[in-house]
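Shown here: the complex without one of its protein chains, the others still in place.
Coming up: subunit A.
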Amino acid sequence: MERRTAPLYHEGITKQKGNMRMKRRNGLVRDLAQNHQLLVMFLPVATLLFLFCYLPLSGLIIPFKDFDFQKGIFGSDWMDPLFNNFDYLLSSDAAFRAVRNTILLNVLFIAVGLVFEVGFALMLNELRNKYFKRVTQSLTFLPFFISWIVVGVFTYNLLNYETGAVNRFLEWIGAGPVDFYSEAGLWPIILTIAIRWKVTGYGTIIYLAALTSIDNSYYEAASIDGASRWQQIRYISLPMLRPTVVILTLLAIGRIMNADFGMFYAMVGDATLLFPTTDVIDTLVYRSLRQSGDIGMASAAGFLQSVVAFVLVLSSNYAARRIDRDSAIF
């Protein structure tokens, strides 16, 4: 490093005697020229992020426009009155329902997920048979690898009215078939079960890693003091897991306004009867955009979602950072 930059250093000194502004500009130009290879290597990333992340940001003005696809984002006329799309959105029952469903369902998913993942990690950690532990861990991790579309097919296999396995079972015990695809009230539970089925094994991995990293001497000391296994879990394992739990939960709360579109679309799809409990912001925006073509309403909903999500992500990350510097995303 030193040897290579030595001549440049001398050059810098010579320049210092001359015009200061000149020197700084030359410095920048020279830096860029010198590093042009690195900049070229960054170019694909820079371009892709610009096209698919930065350009869409300019689209945040769409809800304030009377959007016309032909005229484009900037060519379209301003909305008159400016907040018309928002007034329309906020007065719609569907939007209120979608916001409510998004938040309530996410709270449900986060809470149940936490209990299941920590609980399952603790259980796996208690298992003494290595082989059994490895096989069960592999099996529970497997569903993470398939798409929600396939999970949707599985769910349909289990729940459909004529041939579904669950309905067959209900018939067998004499409880009669249930038409699940018209019972909106059951779907928060069904979706929770589906998520737990799909990602419990995945979510457990991080907690299990935290558990295995706990120094064994804590447990040894505790058992010498006569602590039972339950007491050891209560007073050693759980407190040691706390930072991981808090941080993962905070980061999940940061995304509370964003529903997993893939899951809702694949599991519920166009089953309108289920919308009272399962229509979320993302599916509402999608339908307005692709099916009813109501870009004004879709963009207004998306705008509010983006702004709230931004504030939530920043604050939850700030909180996570305060607890543990290394766990924050940035």
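Here, a residue touches a chain if its C-beta (ideal position, glycine included) is under 8 Å from a C-beta of that chain, and two chains touch if they have at least 3 such contacts; residues count from 1.
Quick note on the criterion: contacts and distances are computed from a predicted model.
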Looking only at "Cytochrome bd-I ubiquinol oxidase subunit 2 apoprotein", "Sulfurtransferase complex subunit TusD", "Nitrogenase iron-molybdenum cofactor biosynthesis protein NifE" or "Carbohydrate ABC transporter permease", the name UniProt gives the absent chain is "Carbohydrate ABC transporter permease"
Touch assignment to the omitted chain, from A:51, A:175 or A:323, lands on A:51
For a quick check of understanding: of A:86, A:120, A:187 or A:275, which residue touches the chain that isn't displayed?
A:120
Which residues does subunit A use to touch the chain missing from this display?
1, 3-4, 31, 35, 37-39, 41-42, 44-46, 48-49, 51-60, 62, 69, 72-73, 120, 123-124, 126-129, 132, 135-136, 138-143, 145-147, 149-150, 152-154, 156-158, 162-165, 167-168, 197, 200-202, 205-206, 209, 223, 229, 251, 261-262, 265-266, 269-270, 282, 285-286, 289-290, 295, 298-299, 302-303, 305-306, 309-310, 313-314, 326-330
